[in-house]
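Just one protein chain is left out here, and the rest sit where they should.
Let's look at chain A:
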Amino acid sequence: MKKLFLPALGAALMFAPAAHADMDAAKALIEKHSKLPTFEAPGPAFDAKACMADKKMFVIPLTNANPFNAAISQGFVDAAAMVGFELRDWETQMDPAGWIQGINTAVAEGFDLIDMQGGLPPEFLVPQITEARSNGVKVTATHNYDATTQQIPEFLDSAANTDYVTVGKIIAAWAMVQTDGKVNALVLGPDEITPTAPLRDAILNYLKDNCPDCKTQYINVPVNDWATKTQPAVQNALLADPTINYVLPVYDSMSQFIVPAIQIANSDAKIVSYNGTPFVLDMMRDGDIVEMNVGESLGWVGMAGTDANMRLLCGLDPVTVLNTPAFIFTDENVATAGNPATFNDGYGDVHKAGFAKLWGLE
């Protein structure tokens, strides 16, 4: 019996299907996010003009010297103009002193809500936030925390969060499909930034869970060291392992330091990343190294943040997830982002009509 069993087991193992990457699910995810965004209402419609008539909102960006934050702020400004309430966009240059001054100004001038948008870490300002809230001011954050893996801290009234996990999955799925399940990826990110962890973990875990023949390695490069450390880290990783076929920085602004590393190391690796930053889309249009970018309309982010804040001020059911869809740019559609590209083109403007209807302005 034993004599018969062992060869049979061997044959069974030989013909057993090898572990396969879950390619169908990956393709479906990519297809879903390649379609032009559609508007899905984040909550029930309400009369925004009436409930905001006597209220005003104060927005503090991480820094105004960054087009990403400036574009989100513009979305807030546009939304306030549509509804017709007072909104102040505070000028800062990534300095805690400027953020604190902003909070103090908002409290002193009787604003009803302070929103820290686009990565400003509220954890740095807990004493000021606590003081503002004790004066009756609501304090929120837009586009900072992950919608599924991170909690809104208790010292905030609410937050409008981004689904970074889905973005990470799209990036990983893309590399998996392009290589037919043979990804060898170098993932990079600055660990000190709040959204890095969900993005990083989503990329690494997606490939680990869905792609048995995929390899990954991760390098932490703090933002302050991007200029000096990204290029050597990438080119040395490419020299150490020339089979690396994808470099996946969690934020696409790192691409400017990765492109020369790939060129100098004579590598064929491609860059896939997140943020839809205009100069990276320009690099995609003009070259072959940047292959895909997941973006989101930042004007839409600003309007969705305004929607969540208005619901909080008006005592409606809270909205904690931004309804801004992630959208895939490749060589095929990058022309729609403009030349030079912008933060808002290419996504369509279905959100403007969508929010106008939702807020009772039509």
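As a working rule, a contact is a pair of C-beta atoms (placed from the backbone, for glycine too) under 8 Å apart; a residue touches a chain by one contact, two chains touch by 3 or more; residues count from 1.
The working rule: contacts and distances are computed from a predicted model.
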item	value
Omitted chain (choose from "Peroxiredoxin family protein", "Malonyl-CoA:ACP transacylase (MAT) domain-containing protein", "ABC transporter permease" or "Actinorhodin polyketide synthase acyl carrier protein") - UniProt protein name	"ABC transporter permease"
Touching the absent chain when the full complex is considered, from A:45, A:65, A:81 or A:126	A:65
Option from A:42, A:168, A:198 or A:278 whose C-beta touches the chain left out	A:278
Where the unshown chain meets chain A, residue by residue	64-67, 70, 217, 219-222, 224-229, 231-233, 235-237, 239-240, 253, 256-257, 259-261, 263-266, 277-280, 282-283, 286-287, 340
